[in-house]
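Only one protein chain is missing from this complex, and each of the others stays in its spot.
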């Protein structure tokens, strides 16, 4: 697994995606009546969690160790969640920030795996893991039920995004277009699932 | 820690062990009334979790990123758990699949560590961690009590297997024989603990 320099997303996307997930972490900490420092820590582990798991699996250093913008982005997000009026964050904003982070990190994970020479199917799986890991770590550390256990579609949205990234890459669709289409599709599916409460059929005992 | 090419198990064993743990993950997801996609995700993180932790600690890429059979094995296992009659999976089958995965991944973890030049004692410890990590990740993500906290023997069975692998290697026992003996011993101990409810003495306050 040598580091070929192929199509990779601009660092700005990774920073924006980190900030989105970080926001969901800071909001959860605020909801759980934690302090600002703990909220910043939650912003950190949620924001960089998925990408860090991805990098550990790909056997490369964690992306945020060599990026000078990730730490300020995390801190700014925590300050934003902390000092803006509480009513901004009522309702499902935490879930929307999570949905955007899910779609973004799934694109980032799949793309980085493909860039490092991983085959399409494992690359897509790694993308799903990258997208879901941040939210799982946030929820497990906070001691709340993991978001992937919710009834509405979640992992499926990540799978749609990851599948589209590898499919469109195989069809030689220009990378930027493929990333936008794939990310938007997953975000739209997750959003629709949240709005209309769409669920896949659950396992039912009679079968 | 250079990658010497010594005695390693055939890839088939890793795929079979992954499928066994994956089965326990898919069965737990079904029991928790999750969807098929979530059940596949549980099959994945349980199936590859222990080996992935092992590879992250050994500082090599996750084994399943370069294996074209792991993903189909996970999917087939999830389909099997999903579409076969429910009564097949009643009782303790989840625990039996877990026990087989525990013994297999403990052998795989210890052997890979030895193959990469790790000393016997840390190699055995890494084997125990490899064996136990998949089930721990499955239970933590699902939000159920971790299997290692159960009263019956669990970590001890992994320790028996890992200890036998390093002991038999030190005695120059042929690798294939050593792996089978060590794996069977741990599986038998865990199985006996399940059948007869064997427990080690727990910490008691008076001491």
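The first chain written gets the first letter, and so on, giving A and B; residue counts start at 1 in each chain.
Operating definition for what follows: a residue touches a chain if its C-beta (ideal position, glycine included) is under 8 Å from a C-beta of that chain, and two chains touch if they have at least 3 such contacts.
Quantities reported herein were computed from a predicted structural model and do not represent experimental measurements.
Interface note: of B:32, B:57 or B:93, the residue touching the hidden chain in the full complex is B:57.
Only one residue in the set B:78, B:99, B:132 or B:169 touches the chain that does not appear here, and it is B:132.
Touching the missing chain, out of B:16, B:32, B:115 or B:155, is residue B:155.
Interface with the hidden chain, as seen from chain B, comprises residues 1, 56-59, 113, 118-119, 121-122, 125-126, 128-129, 132, 136, 140, 145-146, 148-149, 153-156, 159, 199-207. Where chain A meets the omitted chain, the residues involved are 29-41, 44-45, 52, 55-56, 59-62, 64-68, 70-71, 82-83, 85-86, 140-143.
Operating definition for what follows: only the chains that are shown with their structure count from here on.
Separating the CA-averaged centres of chain A and chain B is a span of 28 Å.
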